[in-house]
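Next up is a structure, given as structure tokens.
The other protein chains are all here in position, but one chain of the complex has been omitted.
Chain naming follows the written order as A and B, and within any one chain the residues start at number 1.
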Amino acid sequence: MTLTLPQQSKPPSLQPTGWLRYLSFSVDHKVIGLQYLVCGFAFYLIGGALAGAIRTELTSPVADFMPRDVYNQVLTLHGTVMIFLWIVPVVNGAFGNYLIPFYVGARDMAFPRLNAVAFWLIPPAGLLLITSYFITGAAQSGWTAYPPLSLTTPATGQIIWILSVLLLGGSSIFGGINFIATILKLRRPGLKLMQLPMYCWAMLGTSILVVLSTPVLAGTLILLSFDIVAHTGFFNPGMGGNVVVYQHLFWFYSHPAVYIMVLPAFGLVSEILPIHCRKPLFGYTTMVYSIMAIVVLGLVVWAHHMFTSGTPPWMRLFFTIATAFIAVPTGIKFFNWIATLWGGKISLNSAILFSCGFIVNFVLGGITGVALAQVPFDVHVHDTYFVVAHFHYIVYGGSVFVIFASVYHWFPKVTGRMLDENLGRFHFLLTFIGFNLCFAPQHWLGLNGMPRRVAEYDPQFAFVNQISSVGALLMALSTLPFLWNVIASARSGEIAGDNPWRALTPEWLTTSPPPVENWKGEPPLVTHPYGYGIPADQIDLKDASGSDLWSNGR
Amino acid sequence: MILVLGGLWIGQNINLLPVDASVNAPIYDELFRVLFSIGTILFVGIVGLVVFSLVRFRRKAGQIGDGIALEGNLPLEIFWTAVPAIVVLFVGLFSYDIYERMGGMVPLGHGGHGDSQATEERVWGGIGTAGAMQASSEMLVPPLPVEVTAMQFAFLFHYPEGDIISGELHVPSGRPISLKMEAKDVIHAFWVPEFRLKQDIIPGQPTLLNFTPTRPGRYPVVCAELCGPYHGGMRSTVVVESADDYDAWFQANRKLPVSEA
Partner (left out) sequence: MTSLSPQDQAVEIQEHHEESHPDHRMFGLATFLVADAMTFAGFFAAYLTFKAVNPLLPGAVYELELPLPTLNTILLLVSSATFHRAGVNLRRSDMQRCRRWLLLTAVLGLAFLVSQMVEYFTLPFGLTDNLYASTFYALTGFHGLHVTLGALMILIVWWQCRTPEGRVTADNHFPLEAAELYWHFVDGIWVVLFVILYLI
């Protein structure tokens, strides 16, 4: 490796060069991946500002910061932006497009042009959604858009919301088709499915969910728009319609949507942990099966969002059991990750810290999730701040922590430069404390009687809400060191070299940043993407500590 | 072991809930304590393992070696598949039992509305009468029917027995109450945190909610389903009072003579 040193005097630069490519209709999968990431992060900042507005309003028990209808617009936009424009595009589109072709040993995605189309649906959809706030007033019925509320609130905002979500859903379906085709059909010869890195499996499962469930949401929203524009009565009880049918159809997509946000995060963590622990991923086969079990179960649990919607008892019972059992494959994954940590040589860098932060947060979110699956429990806390807390533990504590971990992990690959570790750890500390300060108290709020989506509340909850708002402020501040770190390091960070983590997955077996078409020459055939570690019979007994031997079963 | 005991202690002794004021609230609290204990044990255990691993197996300065190439362990995998499965199964059965005691599994439409069985209208969902039935079989009191109408942004309570329309729900302590709820415009929800009960009020689909209040006092009735700009302000009060106080209130407000059953 020392032989290559002279070449590194030239600063690494992104391939292809030329900034215009990154702002235009490029069909290069790495360019598209970065477009997704940067665009998603911009929307994260917008969604975060909206969250800040909500937390500011909630520092006092009365609705004094903004008008009540504006508050409802803000909470609708916050939910829609964060889900459809930040987490879904980033964990799927950004990392998927960047990494999947590497992992299957391909030079690009199966359908590069479709890929570019899928990305370029997102910015117009997002801008449409945001501008609707300034021009006509945004939708006011929450990201769930339950009728008949969505039929009675101002129609223009609601229609723009539907249009924008349809565009984003289309983008998501196109992306899903592309991932399925790439993973199943574009593997380099000799690479078997069970040799793929775990993120491929996660993306395969996610894409199946996207292809099966997103169209149902699209159809539902088309019916809803008919109700608004053409005055049909699908979901209008005044015309004999049935509002609960909307909820069923909506949650048939929107529950899997949680797995669409979280499964890729599971995959990314499975990539990050082994590299920084210098150990193979524990239980590869069970990890694959548990992903597929989550996909299957994920499609049949939707009605647990509707335990108080007047669903019949047998339905409540079935969905309680199905939902509770989804905890089993999820639990398997968590135990496998802990077993991966166990006995490793763990570098305590930002990527590992964010990954472990994810494990801690998600376990809490999972436990409250199992509790929420129980009908009698849910009957009390449904639609309260308990659910808000649970949900944010899953998607922020889960997915967003993983997004940050992934940025720290893959930044050297993308730019060829290292991020500053001290700033990274500071960023982690601020985010972790801020996040828990913001959302942990909300469990108590929900249990004690504060419903969600309110601009005003009982004075007895003021103090806890203020704590929560302080946490939100910390979370907002925590993006500053991150932004500074990314911008400064991209310009003048320490040169990373091709493979700073000494990783074995295929994306590291090329230059950093990778060339156009990913490899000069043939793509490598990686049959053991997690082949780290010293084989048990080669441990130097003098160096090994007791616990090494013990965890090895001797 | 310490973990398990600690978890149980925390579950039993830390109370995060408001006061219980209905027959099913203590039942609910039982479930909550069990879930809280299990959750605490799991959470502390897993976080403990993560933190321990991070500290114990961290890379010390100067170390460059790898960990052990340990790729899996089938008995261990079976163990941690079976344990959550059993826990989940136990929790599921337990909560089913709780739910049955609360009356959730009673087929709706049967005995739903006390003696006024004339209601041909279909009831779409809600919490049935088992909890109330238990109480009423002890006390031999028919449930008190109340019709709830929800609209943007208020609840109206109508007592068919005395043709009283009230903005507050007055109920006698110890007598089963049967709410028949319908919404005028959008979806609302009737939630009394102290009763641990919530039911959506859906336009076009009447729902039922049965409960038996036990503890006199004034508790908030909260709308829990986003229903428009003033959703946060859509509140009412349920007044649980002794039978005598309730009678006094009832006599003072009634418009129809009650045909005594």
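Following the convention adopted for this analysis, a contact is a pair of C-beta atoms (placed from the backbone, for glycine too) under 8 Å apart; a residue touches a chain by one contact, two chains touch by 3 or more.
If you're wondering where the values come from, they're calculated on a predicted model, not measured in any experiment.
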Give me the visible chains that the unshown chain touches, in label order. A
Option from A:Ala42, A:Met66 or A:Leu212 whose C-beta touches the chain left out: A:Leu212
Who touches the missing chain here, A:Asn242, A:Thr340, A:Ser468 or A:Asn485? A:Asn242
Residues on chain A that touch the omitted chain in the whole complex? 16-18, 20-21, 27-28, 107-108, 110-111, 114, 173, 176-178, 180-181, 184-186, 211-216, 218-220, 222-223, 226, 230-234, 239-242, 245, 248-249, 252, 515-517, 520
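Following the convention adopted for this analysis, only the chains that are shown with their structure count from here on.
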Between chain A and chain B, tell me the centre distance in angstrom, where each centre is the average of that chain's C-alpha atoms. 31
For a test of understanding, state which residues of chain A touch chain B in their complex under the given definition. 63, 67-69, 71-72, 140-142, 144, 146, 148-149, 152-153, 237-238, 240-244, 277-286, 308-313, 316-317, 320-321, 324-325, 327-328, 331-332, 334-336, 338-339, 341-348, 352, 356, 359-360, 363-364, 367-368, 370-371, 374-377, 379-380, 382-384, 443-444, 447-449, 451-458, 530-536, 539, 543, 547-548, 551-553
Residue numbers of chain B touching chain A in their complex, please. 16-18, 27-28, 31-32, 35, 38-39, 42-43, 46-47, 49-50, 53-54, 56-59, 63, 65-73, 76-77, 80-81, 84-85, 88-89, 91-92, 95-96, 98-99, 102, 104-108, 124-128, 185-187, 189, 191, 193-194, 196-200, 202-205, 207, 220, 222-233
